[in-house]
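Only one structure is covered here, and it is reproduced in the block below.
Only one protein chain is missing; all other protein chains are in place.
And then subunit A:
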């Protein structure tokens, strides 16, 4: 049903590790083991190379676009322990800021919801998570959560700015938004962090995986009190964590146990579809039916043209 509308030959010299479209879906950024980042204009099916960004000294693992209110801005992280923020000014892409405070490979980078201002979180193999903020006057400030995950942190994902817990609590609405993000690491744990008086503290520790957690994704809010987090792991499982928005407890549900390790999970805009991809080079899409069962709606096999809908059981 869903069809390929564009197939971009990136001309990277080595394996691609991440590909992201910007807010409007007009620009594609890719990063690779060849240490470069490429940005393409993909408006209306075209694929024009806008620029190639070089600055990393090792493979580049992940990318994140900032909200367009900050201009065209992209953050990247890589094996060389660096986080680089790139910005387009007058049509020219350049390095805006380079963060080098990590002691090992930086595996994940993610811009916060724009409501918090220019802010991003990055997780590193040195076990720490950094939250980098732009004060607005051009200076950058960073807070580091040391030893957030022993051995290493593999993924970070921000909670939507309208954290459901604040909806019924007019106090917190008045005081401003509560900043939260989720992280996953080599200690098999998924952790939720919350900012309290300028300090990041661990709010929840979700135990469920039996191997390294490779990716976490917090579903976009659609104005509902419910929070949903998906996490995937080396143990081949994907777990969906839900919170009803009233209590502080999270319930877990195993989506599926796959045949190979799961590397990446991603929610659709409304949070109704989850895309799962892993070491077996396959992508599957999952949807929750009205009986609260997760069903696989399609398989994308090694780049076949279309995503065929599978007759769902629900």
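Everything that follows uses one rule, which is that a residue touches a chain if its C-beta (ideal position, glycine included) is under 8 Å from a C-beta of that chain, and two chains touch if they have at least 3 such contacts; residues count from 1.
Operating definition for what follows: contacts and distances are computed from a predicted model.
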item: Options "Pyruvate dehydrogenase E1 component subunit beta", "N(6)-L-threonylcarbamoyladenine synthase", "EKC/KEOPS complex subunit BUD32" or "GATOR complex protein WDR59-like isoform X1": UniProt name of the undisplayed chain; value: "GATOR complex protein WDR59-like isoform X1"
item: Given A:107, A:128, A:183 or A:231, the one touching the chain that is not displayed; value: A:107
item: Touching residues on subunit A - with respect to the absent chain; value: 1-25, 28, 30, 32-33, 42, 57-59, 61, 79-80, 104-105, 107, 125, 151-152, 154, 162, 167-168, 170, 173-174, 186, 211-212, 214, 220-225, 234, 236, 259-261, 263-264, 266-273, 275-283, 285, 290, 297-298, 300, 302-303, 307, 309
